[in-house]
Structures are given as C-alpha cells and as structure tokens.
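Here the complex is missing one protein chain, while the rest keep their positions.
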Amino acid sequence: MKIVVPFKSVPDPYAGPGAAAKSVVNPFDEIAIEEALRIRERGEATEIVGVTIGPATVDEQIRSALAMGVDRALRIDDSRALDPYAVARILRALVAKEAPQLVLMGKQAVDDDSNQVGQMLAGLLGWPQATFISKIEFLENKTRAQCTRETDGGLEVIVVNLPAIVTTDLRLNEPRYVSLPGLMKARKKPIEVLTCEQLGVTVQPLTTTLSTARPPKRAAGTRVESVEELMVKLKQEAKVL
Amino acid sequence: MDFSWSDQQRELLDAVDRFAKEQLAYDMIENDRHAVFNHDAWMKCAGFGIHGLLVSEEYGGLGQDPITTVAALERLGYGCKDNGLLFSINAHMWTAIIPLVYNGSEAQKKKFLPGLCDGSIIGGNAMSEPNSGSDAFSLATTAVKKGDKYILNGSKIFVTNGPIADVLLVFAVTDKSKGASGLSAFLVEKDSPGLDLTHKIEKMGVRTSPMGEVFFTDCEVPAENLLGKEGAGSWLFTRSMTWERGCILAASVGTMQRLFETCIRYANERKQGGQAIGKFQQVAGKIVDMKMRIENSRHMLYQCAWAAGHRKAIYLEAAMAKLQISESWVKCCEDAIQIHGGYGYMVEYEVERELRDAIGSKLYSGTSEIQRNIIASLIGL
Partner (left out) sequence: MAATLVLIEHDRQQVKRPSLHAITLARQLGGEYALLVLGHGLDAIAASLVSCGASAVIVADDAALAEPLADRYAAVIAQAAQKYGAKTLIGSSSTFSKDILPRAAALLDAPMVTDVLALEEVNGERAYRRPTSAGSMLATVKIEGDRCVLTARATAFEAPAADAAPCPIERFDFDPASLPNGMQFISREQRASDRPDLTEARVVVSGGRPLQDPETFERLVGGLADALGGAVGATRAAVDAGMAPNDYQVGQTGKVVAPELYIAMGISGAIQHLAGIKDSRIIVAINKDPDAPIFQMATYGLVGDLHQLVPQLIEAVRRG
C-alpha cells in the first residue's frame, strides 16, 4: 500500500508570545505522518510520500517530515496565498499522478483552522472519507479501513472502501520525536519539486483574506478571596445565579 | 581552528536544542531529593542519538566528530536541568563507549556498541578503589587467568552508573610484578557470577546519577571480554581518561550558560532601593566574570575537541579544559547563589542544586590538584 500524506507548514502554534515565528509541520499533519509511519512499520504500507505546497522556504518542514521517516517528498512550487479549495484541486492532480491507496492528512491546519481540504479532495476524487479519526485499522486484505471518528456526539465507527481520504484528530497518536539519525538520513532523501503546470492544473483561489485583526481582549476581571465572595458576585453583580 | 558551524552541524545542534527544551524539561526537585535516575529520559536521549554521537554508523551511532559531539552535549546541558542524567550519559560515552571504539575487537564492538548507542545497555567504568584514588595505578583488584576465563577479586568504589550498569569496564592487576604495565581492562557484564553491583552510595550532588561500590568475589569473566591486550590496561586507561577529562564537562558549559541567563533575568527583575540589582556594580561584576568564565571554558572545550578530532595529542588541552570548566562551574554556581541572595539558597529556586551538582567536577576524572600536576609536568615544571 502506498500512502500520500499532504502536510502544511505553519507558524509554530506553541511559540511563546514575542518569540520569532518559526515554522513547523502543522501538528495535525504530523499526527498523519506518524500514523503513516506506524502503518508502514506494521508492514501494511510500503511507501509514504509526503506532499506540500509552497516556496523553497518550506523545505525545512519537508526535511522534518523526511526525518520522521517519510520515504520521499514532493513540493509543489507555488507561493500564492491559496485557499482550501485551490489546495484540494492541486492535490487532486497530485493524487491522480501518485495513485495511492490512502491519503492521510490532518483535519485542519492550526493557522487557518478551515478544516476543509481533506473533505474537498475526497469530493473531487469521488473517494470515501473518514474525518477526525482517532483510530484506523485495515480490513479484508487492505481493501477497506475501519475508522473511529471523534464527533460532537462521541465516538463513531465507520468502514470506508479504499482508496480513501482519512483526516486525523488529536488523539490518534503521539508523533515521534525527530531523532538525529532521522535527520541525517533525511539529508539523503530526495525532494522532488513540481509546478502546477507540470501537474496540469490551473487554479485560482476563490477566497481572499482582505485583512486580519486581533480580537478585542477580554478585560481581566476581579480577584475574589473566598467562595462566599464569589457567590455574592455571581448573584448580585453578574446576576447569573 | 575554525569553530564556525556548517549548515549540517547547525541543523544538528538546533535539533539538540529543541530536543532538550521539549523533551527533557522535567521537574527536578523531587528527583534530586529522592535520587531518582530518570531511565525514561535516558532512553529518550539514546533514541534521539546522543549516546552514539561519536560512534560510527556501522555500530549504530552517528559518526560525528568530537567538536560536533561536545557542542551537542553543551546544548543538552543548556536545555536539561538534570545534571545527574547528563553525568551518567557522559560517563557512559567517555568511559565505556570511547575505550570500546578505540580498543575493542570487532566482536566486542559488534556485541556492545549498538546497545550502548540505543540505550539498552548502560555502561560504566570501574577504576577507583577504596585505597586507590588519585594514585590510580596502585590497584588491589586482581584478575587471574583460568582456562578461558579470568577470575576477578577485589572491589571498586565511586563507580558511576554502577548500580544500573549492564557492562562495566573494570581495571585489574594481571601481573603485579610489572607495575603499571601489569594492569588489564575487562568488560564485565552485569550477570557475571561473583559480581555484586547492589551497593549504592549516596552523594552530595548529581544525585540522580546512580553511583555505587562494586565487589568481585571469584567473579568469572570470559577471556574474550579482555579489552585490548593483557597488560595494556594502564595505557588504555590513560587514553580513555584523557578523552574523559577533555569532554566530560561539555554539558556543564551549557549548564553555566543557562545559569548565566537566569542571573541576568533575575538581576534585571529584582529591584532594591528602587533599581534593578543588575545596575549595582558588584552584581554586574559577578555576572561579567561569569560570562568570561563561560567563554573561556567553551573555547578550551572546543579547542580540546578540535585537537582530538584532528588526531593530535590532547593531554595538555584536556587537563586545561577540565580544570577551567570545573572551577568555572563551581564559581558560577556560587555567584549565582550570591546574586539570588536568600532565594538562591532555597531549594525551590533550583540554584543551590546546581552548586551541589557542580562541586564533584573538581574531584572526578582527576581532581583539580591532579590536573594542575599534569599541566605543570607538561609545561616543563
């Protein structure tokens, strides 16, 4: 089985305030990479291909993916501000070229928080999808996958025919730490660079971010010294009890 | 000497920085109080590639040169507060792995190095004896060859990693008549009959690094576990001790750097008489001296590692680096406590532990006095 893992380079969400915004592999995508590695380590996959879209500056995150253990990586050279639908259309062309049995990716990128690409890609390809998964197992000689999904109402189990798109939630696994041997091996692995033209896709993003702003800060309230004082505030000042 | 890093070295060192910060930032107060060795962190470090930095790839290591290795350990010391763990790792690397790398037979390397690199085998070195410390070659432990075995009798003290070791490099007398040339080195595995590793010693600092006494009572060691030739023990010890001296305090340079930054933060935050204490000359002076000591230490460490990497003799460089770093470390810790005032003396502030951890560095791998003797003899005194 061949697995394609699309991943995105995002500003480190755990960088402290004021810290220089270093880029990292989107944490949800990192979980997808980890799961692909585990599937390969169980002997159920033979090749893991990492794919990202961006300018050469994202090569550092590509090397992180390779250092984790992805077999080879592709970068689709495009530095435009793409929207999820544009990304999905580019990935469709890539998936058609690579013909994997499984596409594993994060459920959302933590910068944009859109949570769209995997589902859109599934729709474009006409493939089954399993979103927000916390568990995956292969059935019937890897022709189907049983997935546990994290939904608002609790856990849900579905089976999807392969090939399929699967998006990962937080609790699927704990990604491994990139080790020094992994880092050194990654230096020897190829990064293939493709353009949208080479893939035969022309897409224009249909959504544009006009501006961004910080939300108004919630003012800090008051400290209370005791449960009694808190009760008084809740009843008399806030009037919620 | 060029100490600028290549892109590959920088990538590796940045990765160590991140690793230490993200994976080794655990709470130390309780671990220190109860002298807990963090085996989980040990395995993380090994899995990350620390233990095998210097070992070639065919034996499960990374094949890095000495300067990259010490710089990586320095980063580890900067990010990890567990000086005991770092001490255990350093003992493992410099006193068990290095002798095997340079003197092990192919079979010995194949047998031990992969496990020593991946952390599944913990190594140590047993030289000092109750009556043989700085006078290292007056050993009483004996090894007598009997068929395809050596029979060891005697005891060793201050054995770092002793209580948790899977293999110890043990020095013993095989021919008393030959003096220093009658010493031999053995790889003693923990399940050897007649070996007792259970005697822990409690100590002042680096408490999370287990240390013990080791007893040999007709302890049987297979002849193939002789490291190097019979009688090569003292040469082998000197060689490995030179590496140990030069490099074992690499992490301490990072530790000092962290302490230095803590002091700067504190001196800028803490106000007395309406101004930050860092504005007082006496406080600023201490921190400036700290900076000087750290830079000198780092430079001597790199110089020593650079020379080792270029296959130059490093007797002088190693003794100087050891003396410089250990004394700087202790002084930095003392000053850090002084700058922090009463708070620095409190366990909660985690400065006093640094001093307790530092003091041993003036004793192990040759006391400061021994280092001065070595330097004196090498500069023609």
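Residue numbering begins at 1 within each chain, and the chains themselves are lettered A and B in the order written.
Just so it is clear, contacts are C-beta pairs under 8 Å (C-beta built on N, C-alpha and C of every residue); 3 or more make two chains touch, one makes a residue touch a chain.
Just so we're clear, the structure is a prediction, and the values are computed from it rather than from any experiment.
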| item | value |
| --- | --- |
| Chains in view touching the one left out | A |
| Hidden-chain contact residue, picked from the options A:G54, A:G69, A:P84 or A:P181 | A:P84 |
| Residue in contact with the excluded chain [from A:A56, A:A96 or A:V157] | A:V157 |
| Missing-partner contacts on subunit A, residue numbers | 11, 13, 83-85, 88, 107-108, 110-124, 126-132, 134, 146, 149-161, 164, 169-171, 204-215, 217-218, 220-228, 230-231, 233-234, 238, 240-241 |
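Here, only the chains that are shown with their structure count from here on.
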| item | value |
| --- | --- |
| Where subunit A and subunit B are represented by their mean Cα positions, the distance between them in whole Å | 42 |
| In the complex with subunit A, residue positions of subunit B that touch it | 8, 11-12, 15-16, 19, 22-23, 44, 47-50, 53, 62 |
| Residue ranges of subunit A in contact with subunit B within the complex | 63, 177-181, 183-184, 187 |
